[in-house]
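All protein chains of the complex are present and in place, except for one that has been dropped.
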Amino acid sequence: MPKPKRGAHDMGGDRAGPIDTSEHLPTLTERRIDAMMLLLRAKPRAFWRTDENRRAIESLAPETYRSSGYYQKWAYAMRALLVEKGILTEAEVDRRLAEVRRRYGLPGPAGKAPRRKPAGAPLPAGREGGGPAGAKSGAKPSAGAAVRKSGPA
Amino acid sequence: MTGEHDHDHGHDHAHGDHDHPAPAHGHAGIQPDSKEPSEDWEFLEIALRELLIEKGVITAREIEDKLEEWDGKCPENGARIVARAWTDAEFRKRLLADGNAAVAEMGFELPGLKLVVLENTPEVHHMVVCTLCSCYPRAILGLPPLWYKSKEYRSRAVREPRAVLAEFGTRLPKSREVRVVDSTADCRFLVLPERPKGTEGWSADRLATLVTRDSMIGTALALSPDGTRA
Partner (left out) sequence: MSARFKSGDRVLVRNDDRQGHVRTPSYLKGRRGTVLKDFGAWPNPESLAYGGDGLPPKVNYWVRFDMDEVWRGDGDYAHRDSVVAEIYEHWLEPLGPSEPPRAKRRPGRRRAA
């Protein structure tokens, strides 16, 4: 029986090249992403759980997932969750991104939010319609997407 | 992946160079950004941080404090736990029976997670991976090494453990079971390596110097008394 389709993150057993076993210390940018994520996730804020963080990363388009570094994916997930939970809006992130780029002398429009897979992810049992709990924007099921029961019994 | 960074931290860890295993006392330090941010996600970090601080969601001070807190989490912590288990049989039993309770005696907490300590024996060698993301006992060992989070390790560890171990310079007899532990749920795994021969009478402090980060992940054995790989 053939194995079902799987996400880019579900990579156990995939063929890959040699492992770079050398030491790479994280940069300050990466450490800050790590610190912010912990602050946002843990009490007293507890804006989201580890599981939501994982889901947000797994929701990145496969090509984005495969080509992005570890903390790069965390940055994208943090953005998506902050918007999903209504803490920031896409528009203000875009505006600030454009301004930060200008500060560094870079022309052109702000980078768009990275492509994500279409929504339509299963919902927790008992919920009807809508997106994840508490969401104001972000991952709403697209029109016509089937709402699926969560989980095998 | 995360862009090019110059490495200038005194150790020449050329790929494949296994005469210098990762020290247990990794600098929990930070490699300074050696260049201005240039990738979109680096600008995104700045944008998000500024917005969150301006809106009073978090403070700059909290970020600094968190960075400092995590400076204190490093493989040396795990090495102390292992060395104590090697020298204190009752602690070892407690550690294997209930990892959370045992490491709490030494001041380590993993709220919401179950710490499982994996005892290496002559029959079984454990190697930990998280194929789905990169779960790691961070609260004890600090941030995981980059290779642990790489697609190469995550993909190949469960299918080619012997080849992966060989890339770390670790070769084990076929008669020994290599048990690859895929960290798929709420357990966090710490390998308790075998105590190297020739260390009779050593103090726990001295023994801890033989316990490398990689030996607690399971891609290596603890160092021999002469400092080489076992």
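The first chain written gets the first letter, and so on, giving A and B; residue counts start at 1 in each chain.
The working rule: contacts are C-beta pairs under 8 Å (C-beta built on N, C-alpha and C of every residue); 3 or more make two chains touch, one makes a residue touch a chain.
Everything numeric in this text was worked out from a predicted model, so none of it was measured.
Enquirer: Considering the complete complex, identify which of B:59, B:184 or B:203 is in touch with the unshown chain.
Expert: B:184
Enquirer: List the residues of chain A that touch the chain left out of this view.
Expert: Chain A touches the chain not shown through residues 1, 3-7, 10, 12-13, 48-49, 51-52, 54-55, 58, 121-125, 127, 132-135, 148, 150-153.
Enquirer: Residues of chain B in contact with the chain that isn't shown?
Expert: Residues of chain B in contact with the hidden chain: 114, 131-132, 158-163, 174-187.
Throughout what follows, only the chains that are shown with their structure count from here on.
Enquirer: Suppose each chain is reduced to the average of its Cα coordinates; what separation in Å results between chain A and chain B?
Expert: 25
Enquirer: Inside the complex, what are the residues of chain B that reach chain A?
Expert: The contact residues of chain B facing chain A are 1-3, 5, 7, 9, 11, 13-16, 22, 26-27, 29-33, 36-52, 55, 57-58, 62-63, 66-67, 70, 131-134, 143, 145-147, 149-156, 158-159, 164, 167-168, 182.
Enquirer: What part of chain A is in contact with chain B in the complex they form?
Expert: 9-36, 38-40, 45, 54, 57, 66, 68-72, 75-76, 78-79, 82, 87-88, 92-93, 96-97, 99-101, 104, 111
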